[in-house]
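Written below as structure tokens is the structure these notes are about.
For this depiction, one protein chain was excluded, whereas all remaining protein chains were kept in their positions.
Right after this comes subunit A.
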Amino acid sequence: MSKTILIVGGGLAGTIVANGICRQMGAELRSGALNITMLGTSETHMYQPGLLYIPFGRMREAELFRDQRKVLDKRVNFFVDPAKAIDVEKNQVTTEAGRTFKYDYMVLATGSRIMPQTIPGMKEGGHWFYDLDGARKLRTALNEFKGGKIVINVNAPHKCPVAPLEVAFMLHDYLKAKGLWDKAELTYTYPIGRLHALEPVAHWAKPEFEKLGIKYETFFNTESVDPQAKTIKSMEGSELPYDLLITIPPHQGAQVIDDSGLGKGGWVPTNTKTLHREGSANVFVVGDTTNIPISKAGSTAHFEADVTIDNLVSLCQENTFAREYDGKVFCFVETGLGSGTYVWFNYTTPPNPGPPSQMIHWFKLAYNRLYWLSARGLL
């Protein structure tokens, strides 16, 4: 009897899973013993890490997008029809267009989204680069910037945990090249008592900030933004004036997760090793959608997807589980417009970033293109 794998979400994690299964289960797809269906929210696939480069004019918008049907293996039944209700008891998903999809196995890959509207004044008073519209507006603001106070404000939770540091270093280089660094005062705020969640990265960043003249304030969790007075207040009681506010807004998962009772804030309770939704043997969760306490990053999505491919193929072909996720995360860290480093860790190996180099920066630039091979399941 034919089996159906339903993938909810067409971002990186869902796309890698779909393509990876196609590569391993060609015979079953040909015979009709398996079908794979994906429910996405858009005809296009966006390379999200590229958004960091848009405000600085270092990537063109068109470079961020591909037609999702071309990124996906042709054997995937792809619908741009977002899930509206997910019923894990009945093994079915109802979409916004009113279709109902049954499944034998489901992969939840609904991702995360920025929620500036959850902090009073942030949407009106802040700039960001975590979506295309925000990155465009920030590009305009930077083009018009002639000097003054810039605040880079980081909120929890957020995806791509090194991006806030990267934007600070890149902004320094950008303003310096334009001859505006001496007219600017850059302050970076972070929710906990150091400059980054990863302790070794924080220890490395602190003297770098001090060397470059980037100010910082830790234990800063945004309570409100006053767009008229141009001030930002923290829950901890401090207030900073700004001329340009670059915020990393707090994130939440997809609304459909919350609405379907699968997890508060859109984060699905997930087994840290098997990636099963807690309580479901036939539902896997990958990428930002999990509530696993690790970085919400593209690499996390990629490594989780690889494990999920092996497990789904193994379950379909051999009725057994293949392997567990070890918590692996890998992040490039741009340390300016011409240098970079990287950091990797898993559940048992702590991070240990190496010294920045031009070579690693170039590799990151190369990965900005190689990403499409990852999404296709080739890298």
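The working rule: a contact is a pair of C-beta atoms (placed from the backbone, for glycine too) under 8 Å apart; a residue touches a chain by one contact, two chains touch by 3 or more; residues count from 1.
In this text, contacts and distances are computed from a predicted model.
Missing chain, UniProt protein name: "Redox protein, regulator of disulfide bond formation", from among "Manganese/iron transport system permease protein", "Redox protein, regulator of disulfide bond formation", "Acetolactate synthase" or "(2Fe-2S)-binding protein". Contact with the chain not shown here comes from a single listed residue; of A:Pro191, A:Pro356 or A:Gly377, that residue is A:Pro191. Of the candidate positions A:Met46, A:Ala141, A:Ala156 or A:Leu212, contact with the hidden chain is made by A:Ala156. Touch with the chain that is not drawn comes from one residue among A:Ala83, A:Val329 or A:Ala375, which is A:Val329.
Counting over the whole complex, subunit A has residues 118, 156-157, 161, 191-193, 197-199, 219, 221, 235-237, 250, 264-265, 272, 293-295, 327, 329, 345, 347-348, 350-351 touching the chain that is not drawn.
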